[in-house]
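A single protein chain has been omitted; all remaining protein chains appear in their positions.
Should a chain be cited, it is by its letter among A and B, assigned in written order, with residues numbered from 1 in that chain.
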Amino acid sequence: MTTTHEAPANLAQTSEGAQELTSRDVIAAGERLRELGAVLRLSESEALDAELDAVPDEETMIINMGPQHPSTHGVLRLMLELQGETVLRCKPIIGYLHTGMERTGEDLTYLQGPTNVTRMDYAAPLFTELAFSLTVEKLLDIEVPERAIWIRMLMTEMNRISSHLLFMATNGMDLGAVSMMLYGWREREEALRFLQEVTGLRMNHNYIRPGGVAADLPDGWRDSILRLLDMLPQRLDEYDVLMTNQPIWRERLQGIGAISAEECLALGVTGPMLRSTGYDWDLRRDMPYLAFDKIDFDVVVGSFGDCFDRFAIRLAEIRESMKIVRQCLENMPKGDYRIQDKKVTPPPRARIDESMEALIHHFKIFTEGFKVPEGEAYVAIESPRGELGCYIVSDGSPNPYRMHVRAPSFVNLQTLPHLMHGNLVADAVAIISSVDPILGEVDR
Amino acid sequence: MADEAAPTGAGDTEVEATPEVAPEELFGVLLTRSGGQLVVHPSREQYPKLLRTLHDAGYHMVIDLCGVDYLTHPGRTGVPASVATERFEVVVNLINHKERARLRLRVQIPVDDARLPSAFDLYPGTEAMERETFDMFGISFDGHPDLTRILMPEDWLGHPLRKDYDSGRIPVQFKGAPANRPATR
Partner (left out) sequence: MSSESRPSGGLLESGLEGLSHNFLTGTLEGLVKWARSHSVMPATFGLACCAIEMMAAGGPHYDLSRYGMETFRASPRQADLMIVAGRVSQKMAPVLRQIYDQMMEPKWVISMGVCASSGGMFNNYAIVQGVDQIVPVDVYAPGCPPSPETLMHAILTLHQQIRDGELTRRPGQGAGIVIEQVGAAGSTPVVLGRN
C-alpha cells in the first residue's frame, strides 16, 4: 500500500481492519484469488495470479470508494487495487446499513412482520412482503382467495415496473446521462401514484400480509392502470432513443462487466444478471407461485452477460410487466381480498361494533398475534433483483422464532471482484449500477 | 430398521418407507418432508460428501446458507428421531434447475465445537453467506478463504443473532412496557 503522507487521524475510527483490502503479501492465497475474481476460472487462476505478481507494489494503489459516494446505490464500500486506471483487485465491504432486521423480526408478531421486511428492499418493498406472507401461509397451511392472489400479482408487477424505472434512472445518471434521472423519476411518480392510491403509501407499503392483502382495490383502479399503461410505452420508446441506440451508451456498456452462466451459477446469482448470460431461468415461469402459470408472458434473456444486456433486459421486463398487469386487469376475479379465517385475519371494522367475537378476535390478532404451528419453511419468489426467499422457523408462538431473508443483492454482490477485474475505474460505476444492488436487503 | 438405503452415488436413491418404522433416505442421508418440501439431515461428517454428490446430481446452485439458534425453542418436530439435535443448525437450500427441485439440508452444530467444513470450494457463492453466519452466530467454516465479520464492525463483540445476546433495545418512555411482548425473547 503506497502512501506518501501520514494517514489522517480519523482513519482509525472508520477503519474496518480485517474486512478491508490489504496488501497482497499478507492475505491468504484463496482470498487473493477471490479478490482477483479468479476463483471460478480454475484453469486461468494461476495465470491471473502470476499476472498480479508481475505488477510491483509501487505501481499499484489501493483506493477506497464509499461508503458515502455519489453513486446512488446506498452505502456500499469498495476497495480497489488499481494499476493506473485498471482495476486489479476489488473487495466490497458491506454492513454499513445493517439494521438487525432478522433480530427485530423475532420480536414482532407475524402480522407486524411485513412492516419490518418491507424495508429491506426499499425499491421493491412489496416483493419482500410477498415472500414473507407466502412463507407464513405455508406454515399455517392456509390458502388465500383467488382475488387476493391476483391483486398480489398486479401490485407486485407494478412494483417491478417502478423498481426497473428506478434502475433506468440511476443507471443513466451513473453513466452521465443525467437527464435520464429526471425521466425515470417522472415515470416512477406515476407508478407510485397508483401504489399510493391502493395501499396508502408511496413506499414501504405493508400491504401484502399473511392471509391476503390489507385492503381491497379502490374504485376507479382500472382507469388508473389504463392511464399508466397508455402513457408508458411511448416513454419507453423515448428511452430507447435516448439510451439504447445511442453510440456513447453502447460503448460504455457493451463488453463491460461480462460474466458467464457457469460463473453465475457457481456464485448463486439469479435474476436479470443470470438471464443476461443466456441462462433461461425465471421463477415466475419455471417454479410458478401465485397465479403466474395462468398468465402469458415472456422471459427476457440476454446473450453476452455484459452491462448492456442487463440494461436491455430490465427495459424489456418493464414491457413484459405491463403485459402481465394488463392480463391481471382483464382477469381480476371477484371475491375476498383476504382469507376469512378469523384466527388469521382481522374482521372488517364494521363488524367490531356488532359482534363481541369479532372484537375479541381483532384484539387478539393485533396485540398478541396469531399463533403459527411449529415448523420451518422456505418460499422464494422472483424479485426485480433475483430470487428473493424467506426462511422462517416457527415455534407455535405468535412471533417467528427465526426469520431469515435470502436477499438476491447480497449474493449478486459477490460477482463484483469478478466483474471488475481488468476494467477501468470509470467502468466500476457502470458495473455496480448494472448489478442493481439495494443495500437495504444486502445488509438487512 | 434404518439403513436399507442404497449407498451414496449418482442419481436419486430414494427408498420408500415401509409401514413400520424405516425412515426415508435420499442420497444416503435421512430425509424428512416439511410442508411438501424435502429436507435432509446430514451429520457434520456426511456434509462435505453430500454436497459433492448433490453437485454432481444437478444441484448446481446454493441458494441460501443460514444459521439457526435453537436455544429457547420448545422442541423441534422436523428432525428425525435418530438425529441428535444440537443448539445450532446450519440450513442450506439448494436448487436443481433441470428438475425444478429444491432441497434443504439441516446440519446440527454443537455450541462448544461450532465448526463446519466450508462449501466454498464447490459453491463459491457461499462465501458471503458463510461469513454472515459466522458474524451472526459464531459458527466457523473450515476452509473459508476469509472468515471475517461482514455485517457488524470489525471490533464488535459477540454474535448478535444468538438467543442469549440481548437485542440491545433501549427502553422508551410513553410506550407500553416491553412486557407486552414475550419478555423471554
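Assume a residue touches a chain if its C-beta (ideal position, glycine included) is under 8 Å from a C-beta of that chain, and two chains touch if they have at least 3 such contacts.
The structure displayed is predicted, hence computed values, not measured ones.
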For the chain not depicted, the shown chains it touches:
A, B
Which is it among A:63, A:182 or A:248 that touches the chain not included here?
A:182
Listed residues A:21, A:36, A:62 or A:75, member touching the removed chain
A:75
I'm checking contacts with the chain that's been left out. Which of A:55, A:142 or A:203 qualifies?
A:203
Which subunit B residues would touch the chain omitted from the figure, given the whole complex?
151-153, 155-158, 160, 165-170, 172
Missing-chain contacts on subunit A, rising order, are 10, 13-14, 16, 67-70, 72, 74-75, 95-101, 103-104, 115-116, 119, 122-123, 166, 181-182, 185-186, 188-189, 192, 202-204, 439-440, 443
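Just so we're on the same page, only the chains that are shown with their structure count from here on.
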Across the complex, what residues on subunit B touch subunit A?
34-35, 37, 60-64, 66, 68-69, 73-78, 91, 93, 97, 100, 102, 104, 120, 123-129, 132, 136, 145-146, 148-155, 160-161, 167-169, 180-182, 185
In the complex with subunit B, residue positions of subunit A that touch it:
15-19, 27-28, 30-31, 33-34, 39-40, 94-95, 98, 100, 102-104, 106-107, 138-139, 141, 265-270, 281, 286-287, 367, 374-378, 380, 387, 389, 391, 393, 395-397, 399, 401-402, 404, 406, 410-411, 413-414, 443-444
